[in-house]
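Shown here: the complex without one of its protein chains, the others still in place.
Here is subunit A:
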Amino acid sequence: MKENIMKKNNAGRIFLAKRSDETVTAYLFVLPAIICWILWFLIPFMRSIYISFFKYSYVTPDKNRFIGFSNYIHLFQDPKFYIALKNTLLFGAIVVPTITIVSLLLALLLNKSFKGRGAFRTIYYLPYVIAPITVATVFMYLFVKDGVMAKFFGIIGISNTTWYANIKMAMPFIGIMFIWQMVGFYMVYYLSGFQTIPSTVYESAEIDGANGFQKFRFITVPMLRPTTFLVITYATIQSFQLFDQIAAVSNASGGLGSPAGATSTLLTYFYQNSFRYYKMGYGSAIAVILFLLILLVTFIQRKFTDADGAY
């Protein structure tokens, strides 16, 4: 078979056919991706923005009408939108730095080579593989009234640990689960980040008499800047897209975003409007705001990393 092809394509013909063969192959190779992209990304993306200018419901198509920027104007007068926006931003502001610091510390622990390093790395990564819904389910049972954690926290005088149903504690509870699940994933980024630092830098610092902390502060942290920005950006985007844990927790205590809107975020508010109240135009406007927020984060990240010249 192979010889057959070789006979047919002698050297001269390869040269002649090279360009067109390459172009045809390339277009054929990208074609499936392009078709899917147009159908399932481009069209829905444009349609989503289009719908956000409509009073739009899938249920009553005859009542759909163009209302210009009304959805957006309404949004900025909607107190529930502000609660969702506040929860989204506050969640990110607390969870992202925590994830960054804890994942860096875990990576520091695992950076040296020692017995069982691989096993620990696997264990730390493990939570990331488990479904967020499952994680939330287990955590809720751990924290129920008279549950295991209630007994544990009872020792220090906190006996009521049903935080998922508590207005003040529901969001911190989700934050704990989120951090628990994500740190192992970002630890891997840091571990690979460490490998980009040449050991000679540390050696010359040692000659200059730097101690462990100084090496960390003045070499490791600055040299890890690209990794840190990457971690911060991804963790921020991921925290803005938090949904499953909230769905798991709030379904049990009545409706998405419950208790009393305490776990309402831009994404859950979008979902509630689009798929519970069938206000899909209004919902789409919220999704557009979420998109702009993510665009902003990515833009800031690009600016920083470009200035750094790392990419």
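The rule we apply is simple: contacts are C-beta pairs under 8 Å (C-beta built on N, C-alpha and C of every residue); 3 or more make two chains touch, one makes a residue touch a chain; residues count from 1.
Throughout what follows, contacts and distances are computed from a predicted model.
Looking at the choices "Phosphoribosylformylglycinamidine synthase subunit PurQ", "XdhC family protein", "Putative FAD-linked oxidoreductase" or "ABC transporter permease", the name in the UniProt record of the chain not drawn here is "ABC transporter permease".
Touching the missing chain, out of A:N160, A:S204 or A:T298, is residue A:T298.
Interface note for the absent chain: among A:A84, A:L106, A:A170 or A:A235, the touching residue is A:L106.
Here the missing chain is touched by one residue of A:L191, A:A235 or A:A262, and it is A:L191.
Although one chain is not shown, part of subunit A still touches it, namely residues 2, 5-9, 14, 17, 21-23, 25-30, 32-34, 36-37, 39-41, 43-45, 47-48, 51, 58, 106, 109, 114, 116, 120-127, 129-135, 137-142, 144, 146-148, 180, 184-185, 188-189, 191-192, 195, 230, 233-234, 237, 240-241, 243-244, 247-248, 251-252, 267, 270-271, 274-275, 280, 283-284, 287-288, 290-291, 294-295, 298, 301-302, 311.
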